[in-house]
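Structure below; questions to follow.
One chain of protein is taken out of this complex; the other chains stay put.
Should a chain be cited, it is by its letter among A and B, assigned in written order, with residues numbered from 1 in that chain.
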Amino acid sequence: MEESLTPVRSRSRLKDALTGAAIAGAIMFGLCFPILAFRTDQNFSNELYLLSRWPAVAFAVGLVFVLRFTMLLRAPRAARPQAPPSPTLAGALQRLARYAGGAGVLALIAFPLVMVALLGPAGAQKWIDNFGIQILLYVLLGWGLNIVVGLAGLLDLGYVAFYAVGAYAYALLATYFGWSFWLCLPVAGLLAAAFGVALGLPVLRLRGDYLAIVTMAFGEIIRLVLTNWTALTNGDAGISSIPRITFFGWPFIAGPNGFAALFGLKFAPVHRLIFLFYLILALALCVNYLTRRLRKAPLGRAFEALREDEIACRSLGVDTVATKLTAFALGASIAGMAGALFAARQNFVSPTSFTFMESATILALVVLGGAGSQLGVALAAIVIIGGSELLRELDGLKQIFGPAFDPTQYRMLIVGIAMVGMMNWRPRGLIALRTPSIFLKKPKLVVGALAGEGRG
Amino acid sequence: MEIFLQQLINGVTLGSIYGLIAIGYTMVFGIIGMVNFAHGDVFMLSAFIALILFLALTQLLGVASVAFAFVIVLFAGMALTSLWAFVIERIAYRRLRGSFRLAPLISAIGMSIFLSNLVYVLQGPRNKALPPMFNDVLRLTDGGAYDVTLSVKQIMIVSVTAVLLAGFWFIVQKTSFGRAQRACEQDGRMAALLGVDVDRTISLTFVIGAALAAVAGVLYIVYYGVINSGDGFVPGVKAFTAAVLGGVGSLPGAVLGGLLIGLVETFWAAYFSSDYKDVAAFSILVVTLIFMPSGLFGRPDVEKV
């Protein structure tokens, strides 16, 4: 029986797969048709004309056809049941994560020194700045947002506003009043926290997706004000020549009063970057330590309970408004300090650094890393930010894609796909396990699927 | 007085475009309770499709009649944009129904980022301008300090919007799709038990919303003549504001909200400062959500305990 049926079945399956693949190919053609098939370009009199790209369309359609065909052929009809994540595997991952964390910190401490040793003080600059400092800033931002989104379950789409407040606080206080960086750093954090409370107070009773939209609107309002209030902020031109960071008062300059002379070193601009790197690293580790501590404290448990079920929280006497505000303020103050560090790194701030896309990128780090997981967020930052910087380094790519090739645009393209894919594949993120904050006998990991919905 | 009348005309034109986009937000929110964050980018994409189709028709195929080209672009643009919405719903949202609440929103944000950067990568960073068309202008007042004009474009935009809204209203009120749509809005699970194909209804809702956004996209490119890959975000937010202002889930509310936002924006720019016109729109969004979350026509959202 089986044998006689098999050829028929496989022939009909082949036919089905071919039809399905043809439909998918046709749909792909419809999607590609004007937008990929023609590129608009300006001629000398600034009129648009069309350049056709039919080979690219053929390639895209063919690719979809083949992929769909193999997919249909391999997995006929019945969807495979999804295996639940096994607790043993999860446990192993978690143990690995513990070691990975320690090893990661060691690697980070060694990173600038290794770079200098390998590439010399001048050659290491770019790597320490573009990779080290930039990634660490994003890790810091990701960890800050993780308190708001990952722990308290409040979706904040305007997080970059607090980053901007911190950056402009340092830029303005340092250039107008000559305040030192060391005074500005906590002030930037406090100011951003104050903004967090002021913005949070009216909006925190909104339901999740409305909260997300309102925070996004606030983020945009702050950026638009920074752009248009030219008297204070110099508008789109930004604020330049922000004082550089000093080593607790000793500037990083050549000469007898500089940092190099203080320690009897030969002056090199990389010293400033290394110092900034360690400073951000220290701050990030502090934030990490406090967040871990927080999870085992009543406030952190209240955050998580809030994410699980706000109404139950209220029925147990938890002041949900105050709790949410605290989460908002904590997250905002971290972004504020990160902003001050950002301004100190660039010596320049302008509103274009604080667009919605920046908020979306930080949110993507939290989402892709697994909301609530500190290590996951750090890994996501390394992969996404580091990856796109690495793309920029590959000069060969410019020869393939032409001189206009801009990897940061591809970065956002990939971030977009990754966010959609992650939500479909693992809505809880890569490391979707929760370690209980307290236990009687033995801590058991909680599988992400049980964790709460989050209201916003 | 003349300035007021002129701004009124401009505001209604702009408001029609916002209203068309807002319907997509409000319908999708009504049926699956999700803010379709990528809708503004679908609108931007449709404007690009329209731009390229215009160029293809006039330059490659040599169509001389602008009106004829406009009709073809309108319908082809609606069809192609609908296809996009169909695929987007399939890929980014369908599997997430019933997942945790923020998953569809995050997926939609990802889709929005993807679409705007896809167009950027495929069409380049520059503003794309179409040669002006339908340039005739009617002079409504004469001899005063200021001539009030009504352009053919504006008449076209308002009338196309009105006709399409009427057709759309008919679909939602009178057809079996409309009935299924309203049933799913009330209670999706119950509708499914009663034999409504919920997947298909939701899919169609996305498609219709996108088709109306495509109309807005075509009208936008005809009216302004310029589009950029980053232009989905701000009109999208304004249309969303319109949907919230009108009451999320309410179709007449979306249209009225769109008109209000269009008027506020043009009057703000005319009488106060055009620098802060986006701040005004965003502020309306914030204020509405905080103080009047059910909008003008929305159902009050009683918290279930």
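The rule we apply is simple: contacts are C-beta pairs under 8 Å (C-beta built on N, C-alpha and C of every residue); 3 or more make two chains touch, one makes a residue touch a chain.
Throughout what follows, contacts and distances are computed from a predicted model.
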item	value
Absent chain [UniProt protein name; select from "Oxidase", "Proline dehydrogenase", "NADP oxidoreductase" or "ABC transporter ATP-binding protein"]	"ABC transporter ATP-binding protein"
Chain not shown: contacting residue from A:Leu72, A:Leu204, A:Val287 or A:Cys313	A:Cys313
Among A:Leu18, A:Leu50, A:Ile109 or A:Leu290, the residue in touch with the chain that has been omitted	A:Leu290
Missing-partner contacts on chain A, residue numbers	290, 293-294, 296-299, 301-302, 304-305, 308-309, 311-320, 434, 436-444, 446-448, 450-452
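Just so we're on the same page, only the chains that are shown with their structure count from here on.
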item	value
Chain A-touching residues of chain B, taken from the complex the two chains share	34-35, 45, 48-49, 51-53, 55-56, 59-60, 80, 83-84, 87, 91-92, 95-96, 99-107, 109-115, 117-124, 126, 128-131, 233, 237, 240, 244, 275-276, 278-279, 282-283, 285-286, 289-290, 293, 301, 303, 305
Complex interface listing, chain A residues touching chain B	27, 30-31, 33-36, 38-42, 46-50, 155, 157, 202-203, 206-210, 212-214, 216-218, 220-221, 224-225, 228, 311, 356-357, 360, 363-364, 367, 404, 409-410, 412-413, 415-420, 422-424, 427-428, 452-456
